[in-house]
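Step one of this worksheet: look at the structure below.
Removed: one protein chain of the complex. Kept in place: all other protein chains.
Per-chain residue numbering starts at 1, and chain names A and B are given in the order in which the chains are listed.
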Amino acid sequence: MAVGLTLIFGVMRVVNFAHGDMMVWGMYLAWILSTRAGIDPYVGFVACAAALFVMGWVTQRLLVDRIVDAPHEMQILLMLGVALVLENAALVAFGPDPQRVRSPLRAATFWLGPVFVDVARLVTFALAMVLTLALYLFLTRTDLGRTMRAAADNAYGALVIGTDVRRVYAAAFGIGAACVGAAGALVSPILPFQPAGGLSLSVASFNIVIIGGMGSLPGAFLGGLLVSVAESLGAVFLSPSMKELVSFSLLILILLFRPAGLFGKTAA
Amino acid sequence: MKWLGAAALGVLLLLPAVLNSYAVTVFIFIFFYAFLGQAWNIVGGYAGQLSAGHAAFVGIGAYTSAVLSVQAGLTPWVGMLVGGLLSAVLGTVVGYLGFRFGLRGFYFVLLTVAFAEVCRIVALNTDAVGGALGYYITFTGNPWQFQFQDNRVYYYVALGLMLIATGIVAAIERRRFGAYLIAIREDESACEALGVNTFRYKMLAMIVSSFLTGVGGTFYAFYLFSLQPGAVFGIPLSVEIIIRPIVGGAGTVMGPILGSFILSPLAEASRVYFGQGGWTGAHLIAYGLLLIAVVLFLPQGAYPALRRLWGRAAR
Partner (left out) sequence: MPPLLQVTGISKRFGGLHAVRDLSLEMARGEVLGLIGPNGAGKTTAFNLLSGFLTPDQGAVRFDGHSLAGLKPHAICGLGLVRTFQIVRPFPHLSVLDNVRVGALARRPLMAEAREMARAVIDRVGLGAKTDQAAAGLTLPERKRLELARALATEPTLLLLDEVMAGLNPTETSAIVGLIQRINESGVSILLIEHNMRAVMTLSHRIAVLNFGEKIVEGPPAAVANHPRVIEAYLGEEYVHPPAR
């Protein structure tokens, strides 16, 4: 989830405020697949990723492309607009009540030493790791991946050597969205989701990405781990609803003292 | 232009005599959100510091005056000043942290959102102010308690608030304070080189803005009578606050008002039209589309565009 966001920022310096809402759509797609077509989300996430890739690509080509060079406020507002549209279209389409996807794996659990392990979560975790690794390989081993990283480092330079920068941007946005689509699908059996959840997912993504460092993929990965651990600890020691407080406080501290995050590049 | 303004004002003052209660309510929302938008305009429009957490100030103002009224019997007419003051304190903190640490653009937005969310979570978990169930004020209709039997009194109060805020913004724009804020929005470093203490002016804008917004919180509390942390501190309210000035024209005097006159009826209409059948929130789709349209085609907002059209027509 966070990896997708940092990819978009790293390549285009555009902050995708609609990230969380895209994820919610991923979740709903998984739900549809599961209830209408009987496809388990652990398999169907591929379709969700593909669908969201298209959504990301289209969004970028139609909207974001026009404002890549515009002042930051405009980009923020644009994505906020997209977020509003997505969130409320979901509301209109699916209603406001929380949903959950039923997967045969949900009920399965087993003991691993002293720890009670939920198979569904384990599979989610494992698949997420696999996908992250796949993305990493893509970025480092394939041509398109390397081009993306080049464009991220130096857009002008990439232009000069003949890259179709707009296509790269669209691809980056698409892949970022695909990540989030997959994430949504993988998480859908575990977390209840509703249209209104989009904004808090976005904020959570930002939390992670800022903490790990904007534009750095290992940062996003580590940031995700860090934030989850911190939140879980918060839930254990403070009351569960305060765990968000922990991650927000962490965010404020990092913003103040190390806005580049643990590994990040600073915004140009 | 002045004649038009005076005439419009006259119309607004006389409207309650001819409108039914529902229409009056719509206008109350127009005025109230224009007021909040105008307060935000000072720091978000003129100074260009995009705060997406202004709901925090509404919440603090609302809870403060509500609690003081219910627990301590303090009249909200004074309570609103206390609420405004406390909001200004938070505004000072957020501003200080943001500006001293040089947070700009996206990072500043995130800081404001983080603070608003922290407020929300704290309110949600503080049983003394109702926690998740919310805080309720019993309706007494007593004017000393900022409560009025007649909807129309609220109308005039809201109108008054909007006019006061607009007056403040107009006064700011006319003076050096306003010129400096606009310049800061254009290029902070260039300003510094020209002798502008950018930190001081950004802080001032933030303090005035948060104070006014906090005062607005009192109106919110004593008009709706129920405070829910999610509603009064949440991002949806922050969005409502900022979208009107942005669509209408951030950094202009008439922007928030124009924006409110466009968006509030739109919101109300779509709520009514789509409301039956659980489609509430459809107006937010319109908000989103409008926001996108404004950014792509009218980045300075509706008011400057209208002014240009007017200028061309006048020739």
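Definition applied: a contact is a pair of C-beta atoms (placed from the backbone, for glycine too) under 8 Å apart; a residue touches a chain by one contact, two chains touch by 3 or more.
The structure displayed is predicted, hence computed values, not measured ones.
Visitor: As a test of the contact rule: which chains in view would the missing one touch?
Guide: Missing chain, whole complex, touching shown chains: B.
Visitor: Based on the whole complex, identify which of B:L97, B:V122 or B:A179 touches the chain you can't see.
Guide: Answer from the full complex: B:A179 touches the omitted chain.
Visitor: Give the residue, chosen from B:C191, B:I257, B:L284 or B:A302, that touches the chain omitted from the document.
Guide: Within the whole complex, the residue contacting the unshown chain is B:C191.
Visitor: Which chain B residues would touch the chain omitted from the figure, given the whole complex?
Guide: Chain B touches the missing chain through residues 174-176, 179-180, 182-183, 186-187, 189-198.
The working rule: only the chains that are shown with their structure count from here on.
Visitor: Would you kindly tell me how far, in whole Å, the mean C-alpha position of chain B lies from that of chain A?
Guide: That pair's centroid distance is 31 Å.
Visitor: Provide the residue numbers of chain A that touch chain B in the complex, in ascending order.
Guide: 15, 63, 66-67, 70, 72-74, 76-78, 80-89, 91-92, 95-96, 195, 199, 203, 206, 210, 239, 241-242, 244-245, 248-249, 251-252, 255-257, 259, 267
Visitor: Inside the complex, what are the residues of chain B that reach chain A?
Guide: 48, 50, 97, 101, 103, 105-107, 109-111, 113-115, 117-118, 121-122, 124-125, 235, 239, 246, 274, 278-282, 284-285, 287-292, 294-296, 299
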